[in-house]
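With one protein chain withheld, the remaining protein chains of the complex are depicted in position.
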Amino acid sequence: MSAPVSAGAVWRRVLPVWLGLMALLALACAAAYAPLGPWTVAVSFGIAATQALLVALLFMRLDSASALIRLTAACGLFWSAILFSLSLADVLSRLTRT
Amino acid sequence: MSTRVAESPASLADPDELALGLPESYLSAGSTLGSWLTTTDHKRIAILYALSVTLFFFIGGVAATMVRLELFTPQADLVGADTYNKLFTLHGVIMVWFFLIPSIPTTFGNFLLPLMIGARDLAFPKLNLASWYLNVLGGLTTTAAVLAGGIDTGWTFYVPYSTTFSNTAVTVGVMGVFISGFSTIATGVNFIATTHLLRAPGMTWFRLPLFVWAMYTTSIIFVLATPVLALTLILVAAERTLGLPIFDPARGGDPILYQHLFWFYSHPAVYIMLLPGMGIVSEVITCFARRRIFGYEFMVYALVAIAVIGFFTWGHHMFTSGMSPYAALIFSFLSFVVAVPSAIKVFNWTATLYRGQVGFESPMLYVLGYIGLFTVGGLTGLFLASIPIDVHVQDTYFVVAHFHYIMVGATVSAYFAGLHFWWPKFTGRMYPETWAKFAAVLMFFGFNLTFFPQFIAGYLGMPRRYHVYPPEFQVWNVLSSSGAAVLAAAYLMPLGYLTWSLFFGARAVNDPWNASGLEWRTTSPPPRDNFFGRPAVLGKPYNYHPEGAEPVHDQPRMPSQGSLT
Partner (left out) sequence: MSDPAIATEALLREPWDGLKLPEEQALSYQRTGATFGIWIFIASEVLFFGALFLFYTAVRAEHAEAFAAAARETNIVYGTVNTALLLTSGLTAAAASRASEHAALIRLTRWCLVATALLGLAFLVVKGLEYREDIAEHLVPGPGFKLPEASAQLFFGFYWLSTAIHGIHLMIGIGLVARLIVIGWRHPERIPGNPQVEVTLLYWGFVDMVWLFLYPALYLAGRSG
């Protein structure tokens, strides 16, 4: 581990991430009121995904985690993708038919 | 090194260890109730689970008996429509969530997984104990729902009936299942972490016994499917108790979405019930055919493939639900795909028997029965995966027969195979073999007599979940109910003679079947810490070659007379 030993070293690692997250929050809030039409959903959830990625990588330290743990996290996403894609295959194709 | 081991396994042993008298087993580590209820020993927790699972099996069995008794005649003579609905719901809920899902993983898995990989315990022993308490709490909650008037929705809790119309104790029932879900997730987390981190030196992934692979793949399903069910049950409970609109079609809700969420869990749950049995079959069939498993790597890939592809097929339960036909087409195709690895397993087991020195001891009889019943159940599954046939037989006894062949015929046979195979290891006692053989054969015939007629009745159009039926179906129902009586006898017999053996059975030696796994390299029953010293593994599992030879043991043998119980 690239051991930070002083309190300052700990904060230097995490504070910039927090600033980035707060900036993204402000951006998301502003973008929600912007006239982006159908892109609004993509932008707001895209920002959320970016924030979640930052939290996972830098707060929960997936960036320095072992391959096994990254794989575990990826499994959660992959299986969610199965759930979403096959369920929505039905829901969306039902919608287009009616 | 390895040739020396082959010549004389005992040459590896520490002479001091061999000179030990009878070692102390896990059973003698304390006999008070408190010592059992606070234990963190994976073996004792397995015994706790065995007791609770057996209790729930017989609760579910009583309900099944009532159902079959009612169906003996076409009229309603024993129970009315409402009671009948509650009976088959009770049977389904208890059998699925409190017997079939936990049965093999929490008993055999808990007991054997650390032994088979050469570990001292599971990774998180306290979590393991907590999972038993959650399971019992869930089971008692669901049983309380029965006492509070029962549930009449069927085990599937389909909305909007379960949320809007049913006047029965649905909320309490689903909360019981919800609680037990945490129990299975905890077990899954424990098994995965244990398999990854606590394997003995030399126990590489491709030296794992197939039972361990089966537990590992089952745990993946536990962890990734169960939370979806948990959330779905919360949605049902919230809609019922808080009146929140979730699936209510009157307010724009989508009941088909409920079925997606439910079957995203419940179809993989079929593989939760199936994969552990496949693991047991692989252990038993190699031992009694004295052969190395045919195509070990492909058996592993097949287990993994079933676990993963099993998540892609849930829609075949919904072909007639109003789901989009495009989605139905995709699900039908994917359901055919999952049959491939299942077929690989059946072919490889059969090939394992080829030129083996097949013995017909009771565990092997159960396993041979398993292969037959699983094949019938699997092939009729292909009927149901093809949309035109499914539309014809949806909600008939054909479906009932199909899933009972898989979940009862196959899985329960495997459960009994494992119970007999490892009974000497669990308890240190031998059971009466003649009785066991008789029960195994009786179970096979009783099962087929019960459920094969249901294929015919179903194909002829008899719908499921009715307490009355047209008289032309009576012949099939009489056959089925008679078979159920035989089956009940076959299930009760082991309860009798296994209990008898606890007190009067002969002391088991450490390796009564001359089997090859690590769990046989310790005493019967094993000591608290499982092994004397830390085992190391030098070769592949199922070391039964060459033909007729004794298996090659990696480990020093313990004194063969078992341990103090």
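Order as written gives the chain letters A and B; numbering starts at 1 within each chain.
The rule we apply is simple: a contact is a pair of C-beta atoms (placed from the backbone, for glycine too) under 8 Å apart; a residue touches a chain by one contact, two chains touch by 3 or more.
These numbers were taken from a predicted model, which means no experiment stands behind them.
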item	value
Per the touch definition above, residue among B:Ala225, B:Ile280 or B:Val338 touching the missing chain	B:Ala225
Candidate in contact with the missing chain, chosen from B:Ile246, B:Ala289 or B:Ala302	B:Ile246
Residues of chain A in contact with the chain not shown	1, 3-5, 7, 10-11, 13-15, 17-18, 21-22, 25, 28-29, 31-37, 40-41, 44-45, 47-49, 51-52, 55-56, 58-61, 65-66, 68-69, 72-73, 75-77, 79-80, 83-84, 87-88, 91-92, 95
Absent chain, residues of chain B that touch it	40, 119-125, 127, 185, 188-190, 192-193, 196-198, 223-228, 230-232, 234-235, 238-239, 242-246, 250-254, 257, 260-261, 264, 529, 534
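Note that in this section only the chains that are shown with their structure count from here on.
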item	value
Centre distance in Å when chain A and chain B are each reduced to the mean of their C-alpha atoms	38
Chain B contact footprint on chain A (complex, rising order)	68, 75-76, 79, 82-83, 86-87, 89-91, 93-94, 97
For the chain B and chain A complex, residues of the former touching the latter	196, 220, 224, 228, 254, 256-257, 260-261, 264, 311-312, 314-315, 323-324, 326-327, 330-331
